[in-house]
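Please read through the structure below; I'll follow up with questions.
A single protein chain has been omitted; all remaining protein chains appear in their positions.
And now, subunit A:
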Amino acid sequence: MGLRIVVLTKHVPNIHSNRTFVDGRVARGAADGSLNELDEHPLEEAVRLLERMSDEERAGSEIVALTMGPAEASDALRRAYQLGADVGVHVLDDALAGSDYLGTAAVLAAAVRRVAQDGPVDLVLAGMAALDGLGSVVPALVAAELGWPQLTNAGALAVADGAARVERDVDGVTEVLEADLPVVVSVNDHINRPRFPNFKLIMAARTKEITTWSLAELDVDTSKVGAAGARTQVLSAEPRPERPPVELHVDNGEGGVALADFLASRGLV
């Protein structure tokens, strides 16, 4: 029967780099951009789901990595290829710049519907958050746009007999949730340990084709997308002032007292 899985991926500034805003938007240059680290987990989970199947079961299975963003975002898809994606789809359109969570989700859902024209999609997998905005709401919104069940922030996922079951540990609560396929699942970074890509995949990823769709090729309400469609507007984005240099105290037997004195000086004791 196989599984067709769409993995949502995002190109974000590397968290080890100096991240900035330009005109109220996250600056995403090619140089220090990368696949959102948390998106490695849904890719790994997709590969594992297929690996657990027999060859016959696996027939017709496919992992489609989907991204939306400017030209550099294709780098995220190259990385997704290294991690085991079969197909990379890039929604690329100048009109998308400045989209809010809702606009982004509407476009991603339209792209999933477009992928489904070539064969039913069983699962949409996503990371629990993108390490730039940290909104963590896009998977839930994509589920709502598609009218599919949402199983988010999963720490464990099982797919069997046409249903998905997740276990999650969120906000001090442990839950088990279940729904029939197709579903949208977001996974956290405890679900698996992504493997290091093998040499063969790294080489193949360089030359693999990427499918590019513009907004015109998707069935989406364009009034929702881009800065014009956004329901919120960034009025300003400013770097915070640097902290004054650290007051460094080397412990010679009274470090704890020095710490308490410092806290008292700040009115914290």
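Rule of thumb we're sticking to: a contact is a pair of C-beta atoms (placed from the backbone, for glycine too) under 8 Å apart; a residue touches a chain by one contact, two chains touch by 3 or more; residues count from 1.
Convention: contacts and distances are computed from a predicted model.
Enquirer: One chain of this complex is not shown here; going by its UniProt record, which of these names is it: "3-hydroxyacyl-CoA dehydrogenase NAD-binding domain-containing protein", "Electron transfer flavoprotein alpha subunit apoprotein", "ABC transporter" or "Autoinducer 2 import system permease protein LsrD"?
Expert: Per the UniProt record, that chain is "Electron transfer flavoprotein alpha subunit apoprotein".
Enquirer: Thinking of the whole complex, not just what is shown, which of A:Gly2, A:Gly98, A:Gly133 or A:Pro197 touches the missing chain?
Expert: A:Gly133
Enquirer: Looking at A:Glu72, A:Asp118 or A:Asp180, which makes contact with the chain not pictured?
Expert: Only one listed residue reaches the unshown chain, and that is A:Asp180.
Enquirer: Looking at the full complex, which residue from A:Ser99, A:Gln150 or A:Asn192 touches the chain that isn't shown here?
Expert: That would be A:Gln150, which touches the missing chain.
Enquirer: By the contact criterion defined above, which parts of subunit A meet the unshown chain? Give residue numbers in ascending order.
Expert: Interface with the chain not displayed, on the subunit A side: 15-16, 19-21, 24, 38, 100-102, 128-129, 131-137, 140-141, 143-145, 147-153, 165, 169-180, 183, 188-190, 230-240, 243-244, 246-251, 254-264, 266, 268-269.
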